[in-house]
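A protein chain is absent from this complex, but the other protein chains hold their places.
For reference, chains read A and B in written order, and residue numbers begin at 1 within each chain.
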Amino acid sequence: MNGEKKLLQVDRVTVSFHVGGFIAGGRLLAVNNVSFSLDAERPEIFAVAGESGSGKTTLARVLLHDLEPTQGRVVFEGRNLSTIKRRRDAMEFMRKVQPVFQNPFETFSPLRRVEDYLFETAIQFGRARNRRAAAPIVDEALHQVGLSLEEVRQRYPHELSGGQIQRVAVARALIPQPHLILADEPVSMVDASLRMSIVNLFKKLRDEQKVSVVYITHDLATAYYISDRIAIMLRGVMVESGPVEKVLGNPLHPYTKLLQESVPKPVMTEREQWARPINLGAMEVKEYGRVGCKFAGRCPHVMEICKHAEPPALEVEGRTVKCYLYGEDAAQSNQSSLSSGKL
Amino acid sequence: MLAVFRDLLRYDGRFRVAFLFLMLTLLLAGLSWFSPYPPTRTFITPQDLPPSLEHPFGTNSRGQDLLWWMAFAVRNSLILGVITAVVSRLIAIFVGLVSGYRGGFIDRALMSANDSFVVLPVLPILVLLSFLLQGQLSLVTLALLLGLFGWPWDARLIRAQVLSLKERAFTRTAVYSGTPPLLLTLREHLPFVLPVVFATTINNMLWSIGMEVTLSVLGLSDVTVPTIGTTIFWANQHQALVAGVWWWLAAPILVAVVLFLGLYLLFSSVNEFIDPRTRLRRIGA
Partner (left out) sequence: MPLLQVENLRAYYRTQVYGISRSVRAVDDVSLELFENEIYGIAGESSCGKTTLIKVISGTVKPPLRIESGHVLYDFGALQVDMTKSDPEELRQTVRWKEISYVMQGSMSVLNPVRKIIRTFEDIVRTHQGIPNKKLFLEQTCDHVMRLGLPPDVLNLYPHQLSGGMRQRVAIALATIFQPSLIIADEPTTALDVVVQRGVLQMLREIQAESGNTVLLVTHDLAIHANVADRVGIMYAGRIVEEAPTPIIFTAPRHPYTQHLIRSLPMIGDKSAKESLSGAPPNLANPPSGCRFHPRCPLAFERCRTEAPAMVRLLPQHRVACHLVTEAAE
């Protein structure tokens, strides 16, 4: 079945946590049966988008081998991550998969110089034997992000802007020459005037360095701008995934629709549309515990079946969507519910 | 380093007082090297002379000049404090960092050892040990013993800090930079833990010097060695207060107060100075 070589293969991954007290049942599926894969031959930017509590950060931790999935498996370049136990294997994995974190001011210790981390990375991953030999490597990595060693030499994090630190963070991640970069909300805390420089960087890495990027974000606008494919997550479930122009340009899942509409657009023409009242009252219900579709509680097209069984993944109009509205056997019933409007 | 010292001296009143007090104690301790006679010799001065120009601290009933005697006493007490602090800090840092960062089995093992030490009643054990070794409990042995008992609270403190530091993103950055665990915790966490270490060093010195005084007053240490505690022990032996030789007790108490105040003020001043938050404010973050 593997016609093409895969860089990353996520196969029915489920992560469940135990929660005490308030929620009955005590088990929470932070990531619920998620599958996707990235091709080894064609580097791409794959966005995982969702609101808080959608499980995207938990998924990121699984992909970084920070957390073992409860079920399912993650295979990176043919190696199942759960077989990585020894430090040597972990180092080999980290050489190929590198992270970029959310808060630039937390990424590096405030009491250490940022360059130390870059030299350390070059030395530990065997690209140089000592600091002197590492200097050109560090400098080259910084040049790839539009900085130079001169600019960051002897600097502490607080002496750099959020945008600069985030670029240093990307430079550090590039030093081991990884095949995949996992960026967890890399621009959410970077100022608007600097944000695009980071975002453009990922594009450049994909095109010039052939590095694939998993871009985890809540910001659909930047996700649309840089990514090739996107997956929308809701309460641990990947409800819709596919090429970003299709998923965000013409969303099919009712949740993706709501999300896409709710992003405020920086233009005057969409004011009326955005101001169309939405009902938040029903949102406060706990959606994790739901059997069936997690969106059933606030879906305008909800059907009886949505409340009882989880929708299967269907291939519709060039993307995968988990919604009964688009199943062949549900075709008749969804016709009636669509025409009857809000239920 | 010199600039830091100058800034502290210029802008922190507590530090100025601490500096003065500690200089006085160190000066006194330094005098011991110039003592005209060894501390163990007795009856070389007239007995029970009150403080005067010739004998600033007076002389005692054993015919010793209290100034020279106190010089040796302070020196020995300080040596004891430093040895104890260094030994117990090393253990505390090691246990705290490793336990906090590694977690799991290592953490559980180290912490159960730690908790066992916490619940041990230190004073009775020391009394028992001193009793068994009576007369042979040298100052250095006592310091090492105190060092072995003085680490567990601080190890827990350090561990707690490391546990929270471990969750911060820069720890993860270091992990993905390939830094090996022990090096990682030394580089990333130790700088944040140092203020605690420093604060507890001074605290620990205070504690150990105090413990020595307690044991000596009870006559459970080697009383031929001059320390602040043994001075009081000898004064009591000769019933100095009843005999009206108040300066025999006043001298060690005065020295102890100056030393303790100096250490305490140094502790609070330096503690604020090396607090990472103040440090960040100072470098302009």
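Simple rule for what comes next: a contact is a pair of C-beta atoms (placed from the backbone, for glycine too) under 8 Å apart; a residue touches a chain by one contact, two chains touch by 3 or more.
Predicted model, so just to flag it, every value in this text is computed and none were measured.
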{"item": "Sole residue of B:Tyr11, B:Tyr37 or B:Phe131 that reaches the chain not shown, by the stated touch rule", "value": "B:Tyr11"}
{"item": "Full-complex contact with the absent chain, from A:Gly55, A:Pro69 or A:Gly163", "value": "A:Gly163"}
{"item": "Interface residues of chain A (partner: the chain not displayed)", "value": "51-52, 160-164, 191-197, 199-200, 218, 220-222, 224-225, 245, 248-249, 258-260, 262-268, 270-271, 274-275, 277-278, 280-281, 283-284"}
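Heads up, the rule we're going with is that only the chains that are shown with their structure count from here on.
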{"item": "Centre distance in Å when chain A and chain B are each reduced to the mean of their C-alpha atoms", "value": "53"}
{"item": "Chain B-facing residues of chain A, complex", "value": "64, 66, 87, 91, 94-95, 98-99, 101-103, 106-112, 117, 120-121, 124-125, 156, 158, 169, 172-173, 176"}
{"item": "Partner chain A, residues of chain B touching it in the complex", "value": "168-170, 172-180, 187-188, 191-192, 276, 279-280, 283-285"}
